[in-house]
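Please read the structure below before turning to the comments.
Excluded from the complex is one protein chain; the other protein chains are retained at their positions.
Per-chain numbering from 1; labels A, B and C assigned in written order.
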Amino acid sequence: MEKKDLLKQVIKHIDIKSFDASPIINSMREMSFSSRETANAADIFNMMIAEKGCTNILTIAGSTSAAGCMQVYVDLIKHNMIDAVVSTGASIVDMDFFEALGYKHYRGTQFIDDKFLRDNYVDRIYDTYIDEEELQACDSTIKIIADSLEPRPYSSREFIYEMGKYLSENSVKKESLIQTCYEHNVPIFVPAFSDCSAGFGLVMHQVERMKEGKPYLTIDSVADFRELTDIKIAAKTTGLFMIGGGVPKNFAQDTVVCAECLGIDASMHKYAVLITVADVRDGACSSSTLKEASSWGKVDTVYEQMVYAEATTVLPLIASYVFHKGDWKNREPKNWTKIFQK
Amino acid sequence: MEKKDLLKQVIKHIDIKSFDASPIINSMREMSFSSRETANAADIFNMMIAEKGCTNILTIAGSTSAAGCMQVYVDLIKHNMIDAVVSTGASIVDMDFFEALGYKHYRGTQFIDDKFLRDNYVDRIYDTYIDEEELQACDSTIKIIADSLEPRPYSSREFIYEMGKYLSENSVKKESLIQTCYEHNVPIFVPAFSDCSAGFGLVMHQVERMKEGKPYLTIDSVADFRELTDIKIAAKTTGLFMIGGGVPKNFAQDTVVCAECLGIDASMHKYAVLITVADVRDGACSSSTLKEASSWGKVDTVYEQMVYAEATTVLPLIASYVFHKGDWKNREPKNWTKIFQK
Amino acid sequence: MEKKDLLKQVIKHIDIKSFDASPIINSMREMSFSSRETANAADIFNMMIAEKGCTNILTIAGSTSAAGCMQVYVDLIKHNMIDAVVSTGASIVDMDFFEALGYKHYRGTQFIDDKFLRDNYVDRIYDTYIDEEELQACDSTIKIIADSLEPRPYSSREFIYEMGKYLSENSVKKESLIQTCYEHNVPIFVPAFSDCSAGFGLVMHQVERMKEGKPYLTIDSVADFRELTDIKIAAKTTGLFMIGGGVPKNFAQDTVVCAECLGIDASMHKYAVLITVADVRDGACSSSTLKEASSWGKVDTVYEQMVYAEATTVLPLIASYVFHKGDWKNREPKNWTKIFQK
Partner (left out) sequence: MEKKDLLKQVIKHIDIKSFDASPIINSMREMSFSSRETANAADIFNMMIAEKGCTNILTIAGSTSAAGCMQVYVDLIKHNMIDAVVSTGASIVDMDFFEALGYKHYRGTQFIDDKFLRDNYVDRIYDTYIDEEELQACDSTIKIIADSLEPRPYSSREFIYEMGKYLSENSVKKESLIQTCYEHNVPIFVPAFSDCSAGFGLVMHQVERMKEGKPYLTIDSVADFRELTDIKIAAKTTGLFMIGGGVPKNFAQDTVVCAECLGIDASMHKYAVLITVADVRDGACSSSTLKEASSWGKVDTVYEQMVYAEATTVLPLIASYVFHKGDWKNREPKNWTKIFQK
């Protein structure tokens, strides 16, 4: 077996518009266990969409973008269901930006010798393969963007906005999440921005500039938190649609508390949906329940639903349901990007 | 809140015929993680159905029948996709027989004080409620059937056949799994038959007869194993479609080894699908992988797929897919019940 | 690599008497998460031991006996901490009886090609190996015992008592769980007795006798339930110490309800400890919480503790703690085996 045999079967991203999951969700609503949780999650997400004035924040952790859900997120943005995104770096840079540059993810298997993959420069995410040589193009493009910008502290949102601008001129795959968000004025935050392929490019940028004795760009993670809190304060009513836990989940939840620290009485997130397989019992934030979050004053408990499922199985059902329900057609775009452009 | 408020929202069982999950499964085939596993499981189950001469064994553990999947299993039998069933007692007696007698399961919540439920004689399965007083009717009907039979050792299959006969005359809900299997000559095995509502009825039968000094009926679990092995030997090619692990999974897998013990060279189960959330790491059979089973000579590893999901979310998709694919239309019924009627 | 290389590193069973885990448990009592759960479980188990008149039932599912905890269970019996055992067949027959006949379990790895194991007749349980040819000696010894007995229905308890008698004359390893229980009048119940190596031996027995037109022994699983309920009724106060879930857990819990069916007002199990990695969310009994069980009237909720851990890590700590605490020294043996010998 050679490298090209490993990288043959391209991941195709599911199109929630091409099928209508409504009859399935409608049945699941009258069942039990995770199926009812899935239906409740779909109902709460739709309430978020239908409520006039509610700002909807999507948080992404895990590798669902590589695993075939990339277009789901794009469709949520395009159809005006989401107003801000908080994500891990991998989902935004290594996966979405990577495909925007024309590269692909491949169907593989977890039952393989990882040394063989290593020898072929093939990276593995569970049962999915990536060509590491292609991923390096991602790192170097980040460096090119960093090199082109004024050397000062940026929030990740500002930097990702510049990535969107870059893609609007240079993308191979036109409909990436970054570019779609750029075009729809939906800000993307990556609170741990150097923990991904972007980190490699930005370290290269800084090291080169240091050698040259020149000033360099930095990424101020405090600015991210400040800006997302600005949105929370301006938005008033908010809902969270969370795929996986991690830093994005905690970060988005914490904006309520941060607003309070600034002396502003922000309401708790009114709606919250969380899809995760994380285990609640280790006290980690990825897995902490929405009820636990309410003890911290972050999330209200009236409209909250956790779905204990690997997201690729239930997210397409939920997203297809809300898409076909069509309440998004009456929504006004929030254009939160614009509040940072004054 | 009173008891009647707890028992208001009836569980409705999903109808896999009423929607076509094919476009979803077809998309999932080109994705990753549990969605691809789900599609592969659907493909393998369809191969089992399409292969001429293959006997398909359904194993059931967990409470999917109470949770809204009861009709899924009935449809698999009615449409000739399954030739034998191995199950826990709860799924067959407490859930299926219970509903056949006219009772219902109810949508509840896991966020409730269990003492309050106890005081109201409401039993809980995760987020599902049962009226305990109704469940007692189940126990006593089992006793009535036992009292009516010749006092000798029965396999669980024989006894469940008598339950089917009883239902064909007395059922309130006509299309139960037990009655459907009875009518389609599909045997049902419950290897731990006294570990459910049936146990209560049968203990009452035995104790009453003992007090009267009369002979009583017994349930011979060895006979179950012997009879299922007879089917494995007669069937030659076999496939397993397993929902949950537990005793049913191990029991069905072990027939290969049992045939060998009898000096007959039986082939391993050619196909195997397992849907489970069990954790592989405790060495329990519920969770042991199909690859591990192959080390024991039970399951071949060419066509096997584990899906790590709570079954109510993915089973409806898989079953709807194979139903609409329609390969079952060309299958001959195996009528395995008849080999025990000589 | 040859078969003998696979079967080199013998599993040695941990000796809870050889170290004192008290300082660790005492520290864990003031910590959080699973460590505090572990300490609470140890405290409740010790309360069961210290309470005059309380009958303690040990339930075993999973493969902890193969994995190095076999001597833990023996020590609990020898030191009079347990009065009845309910187990899966594998733990009692394939593991304990197997080692009593002189065979061993071996340390292996889960990272191996299972086809290679299959070719060498090596069976795998997660990271543990068994010589399949040795396991067949287990099956045939069961047949020898069955052949030697009067052909009538037996409870599994009765049959396992005969296995104890056999071992008291023929065992290679003297201190097996079966033999120790036999000698200490502690009954062992295996509600799904044919779902293990015993099933192979008993099917061989039945098939041979049928061919010869002779009567044969049967295993009446109803009798198991009846007898365990007899103990529950006679014992009045009871506590459950449960390693894994499965049929044993449900079976032991259900005796309360069964007593009620017989018109006897039995108290709920007063104490309950459960160590498991099972996921509560699929509604399976293995994973259903002790609080859920209380809605069914099975388990009281004052002294109950679930420990979400793979048992080999925490069971040795708990058992060492109660051993060194020494409250068992003041216990009267219950000798429940004797109530079936009238």
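Here, a residue touches a chain if its C-beta (ideal position, glycine included) is under 8 Å from a C-beta of that chain, and two chains touch if they have at least 3 such contacts.
Because the structure is a prediction, the values reported are computed rather than measured.
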Where A:56, A:128, A:141 or A:238 are the choices, the one touching the absent chain is A:128
Given A:24, A:223 or A:242, the residue that touches the chain left out of view is A:223
Answer key for A:43, A:75, A:99 or A:310 versus the chain not shown reads A:310
Filtering A:73, A:106, A:200 or A:271 for touch with the omitted chain leaves A:200
Chain C positions in touch with the non-displayed chain are 9-15, 18-19, 21, 23-24, 27-28, 30-36, 38, 63-64, 66-69, 105, 107, 111, 125-128, 291, 308-310, 312-314, 316-317
Contacts from chain A to the absent chain lie at residues 61-64, 66-67, 88, 90, 110, 114-115, 117-118, 122-126, 128, 132, 136, 139, 153, 191-195, 199-207, 217-226, 229, 244, 246-247, 250-251, 254, 257-258, 261-262, 276-286, 288, 291-292, 294-297, 301, 310-311
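Keep in mind that, in the parts below, only the chains that are shown with their structure count from here on.
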The angle in degrees, nearest 5, through which chain B must rotate for its Cα atoms to match chain C is 180
Rounded to the nearest Å, the gap between Cα centres of chain A and chain B is 40
Whole-angstrom distance, CA centroid of chain B to CA centroid of chain C, is 25
The positions of chain C in contact with two or more other chains are 279, 281-283
